[in-house]
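Quick one: the structure is below, questions incoming.
One chain of protein is taken out of this complex; the other chains stay put.
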Amino acid sequence: VFLVSDFGDGDEFAGVMRAVVTRDAPGVPVVDLTHQIPPFDVRAGALALERAVPHLGPGVVVAVVDPGVGTGRRAVAVAVDCASGPRFLVGPDNGIFTFVLEILGRPEAAVALPSARWRPEAGDTFDGRDVFAPAAARLWAGASLAEIGSPFAPEDLVTLPRPHLETTQGSVVTEVLWVDRFGNVQLSARPIDIAQAGLGAQLEVVAGGTTFTVRSATSFEIGGDIGLIPDSNARLSFVCRRRSAAAVLEVQAGDLVALRDPADPHNRREAVGRDNHDEAEPGVES
Amino acid sequence: VFLVSDFGDGDEFAGVMRAVVTRDAPGVPVVDLTHQIPPFDVRAGALALERAVPHLGPGVVVAVVDPGVGTGRRAVAVAVDCASGPRFLVGPDNGIFTFVLEILGRPEAAVALPSARWRPEAGDTFDGRDVFAPAAARLWAGASLAEIGSPFAPEDLVTLPRPHLETTQGSVVTEVLWVDRFGNVQLSARPIDIAQAGLGAQLEVVAGGTTFTVRSATSFEIGGDIGLIPDSNARLSFVCRRRSAAAVLEVQAGDLVALRDPADPHNRREAVGRDNHDEAEPGVES
Partner (left out) sequence: VFLVSDFGDGDEFAGVMRAVVTRDAPGVPVVDLTHQIPPFDVRAGALALERAVPHLGPGVVVAVVDPGVGTGRRAVAVAVDCASGPRFLVGPDNGIFTFVLEILGRPEAAVALPSARWRPEAGDTFDGRDVFAPAAARLWAGASLAEIGSPFAPEDLVTLPRPHLETTQGSVVTEVLWVDRFGNVQLSARPIDIAQAGLGAQLEVVAGGTTFTVRSATSFEIGGDIGLIPDSNARLSFVCRRRSAAAVLEVQAGDLVALRDPADPHNRREAVGRDNHDEAEPGVES
C-alpha cells in the first residue's frame, strides 16, 4: 500500500493511517511516497503521483489531499488493468488520479466508498483513517471493488485540466509543474517539445517579465548559469549548481515561462505572466 | 511496534530507533506514528498518543519525549489488558502514558527498565536507542515484563493533570489541546459539553480577550467564518476554510478559551486568559 497525502509529518495523521492499514491487513508493506504535498493542493498531489507511479510495483495507492472531506464529495476506489504497477487507486474524487490514469490506462471499474466514522459522535473529517486506509487494506487482502463500494461509471471521475503547454516555431510556453527541495524547476515541456519548436542548446527563458539565458545540460554541475536538463521524469527542468533555480528565476508551481530562440528578433517583445489557473491566458506585454 | 517521539526527522535519531527494533526483532513491523512532537513537550506527546491509540492494533507502543533522559527518572514498560490494541507501553515515566491508560484501562503490571548505554564511555542520553527500542523488541518477540525489568506498583506511575474543562449553564471554558498542520484548533470540550451547557449552533468564543462568532459545522467547507466541528477524535475543533483557525483566533496549545451563548447578556464582560499550566486559573476581567 502506497501512501500520498498533504498531512505532513508534524502530526500523527499519516502515522495513524499507517497503523490502520497495518491493523486491518497484517503483514502489508506500507510505503510512504510523501505526506508533504502542500496543504489542499490537489494538483500538486496529482503531479507527484504522476512522477511516482511508473516506479511502483503492484499494490494499492492511497492519495489523501482532500479539502472537501466531510462534504458530499465522493470517496472512491478505482481498479486499473496494468501489466505491472498498482492495481487500485483509493482517495477522494477530486481529480487527484487524473494524471496517473493517463499513465495506467482507462479504469476497469470504480466504486463510491460508503462514509464511515470512528464513533457516532465523531466527525467525518479524517476519511484517510476511517474510509481510505480500511478500504486499501481490504483491497490488498483480496476484496473486490464490488465488496467495498457502489459501482459508478469511471468516466464520471472528476478530472483536472492538463498542464499548460503551447509549442510554436521558435517558442515553447510551458507551465512550472513543481519546484523540488533543491530548487529545480520542472516544466510541463519535454525534450521533444523544444526540438519540435526548433530550439537549440542555447535558449532564452522569459519568466515574470525577465529574460534569462539558459544552456542545455545533463547534470547539476553546470557552472554559474542556469541549465535546462532532461530530468529523471523525462521532462525539462531548470537547474543551477548547488543553488535554487526557482530562486534565480523567481518562479513557482503554476507559473508560465516561455522558452525561445535568443537569435530570433521576433521574440524580442514578448513576456509571460503568472498563471493562477483561474484567470485568462496571460497576455503579451507591449 | 509503534513509535512516537520528539526527535524530528532532521537527524537519524528516529531512524536508529527503527533500526534497533528491526535488528533485535527481525520481521517486526515498525509504524512511526509521529516523531514531530514539539521538543520536550510531554503533554503534547501524551495527547497525540491519546488520539492515536484507539486506532492501533496489537503491539508495543514506544514513546520518547524525554527531557529527563540521563537523570534518575524511571524508564518503564507497562502491560495493559485490552481486547484489541497495544499490549505494552514503553518509555520514560514522566506521564506520557497518562491519557492512553485512561483509554486502555488500568495497567496489569509495570516494570522499571535497567539503564543501558552503547559503550562504557558513551553517555546515557539516548535511551530511545539503548533502553526503549531493545525493550520493545524483546516484548514484541515474546519476553514477559518480568524478564526485562523490576516490578513496581502501576499506581506509582507519574501522571499529568487532565486538560482544563469547566462547564456551566451557558458557558464552557475549555483548553486548546492541539493545533494541527492545517491550523485546526482541537479543544478539550466534546459535543456533549456544549449540549450540557445549553449552547446552540451559534456561539461566541472568547480567546485572548477577543470575541469571535462561530457556527456549528460538519466539514471544513464553511464559508468565510470560523466553524466549530465535532472532529475525528470526537472532540470539538475550531476550523476555517483552507486557512488556519489558530491564526485567526490567535491561540496555541495550552490556551483557555470560553464558548458561550451570544444572546446571554450575563456573558458580556468575561474574558479568558492564557493557561500556562503553572499559574493560577485565569481571572475575569472587569
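In order of appearance the chains are A and B, and numbering begins at 1 in each one.
Throughout what follows, a contact is a pair of C-beta atoms (placed from the backbone, for glycine too) under 8 Å apart; a residue touches a chain by one contact, two chains touch by 3 or more.
What you see is a predicted model; the values in this text were computed from it and never measured.
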| item | value |
| --- | --- |
| Chain not shown: contacting residue from B:Gly8, B:Pro58, B:Gly208 or B:Pro262 | B:Gly8 |
| From A:Ile103, A:Ala141, A:Ile192 or A:Ala247, residue that would touch the chain that is not displayed | A:Ile192 |
| Identified contact with the non-displayed chain, of A:Gly57, A:Pro151 or A:Gly198 | A:Gly57 |
| Chain B, residues in touch with the chain not shown (by the definition above) | 7-16, 18-20, 22-24, 26-27, 30, 39-40, 67-71, 117-119, 121-126, 129-130 |
| Interface residues of chain A (partner: the chain not displayed) | 2, 4, 9, 29, 31-36, 48, 51-52, 54-57, 178, 180-182, 190-192, 218-221, 229-234, 237, 242 |
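Rule of thumb we're sticking to: only the chains that are shown with their structure count from here on.
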| item | value |
| --- | --- |
| Cα-centroid distance, chain A relative to chain B, in whole angstrom | 33 |
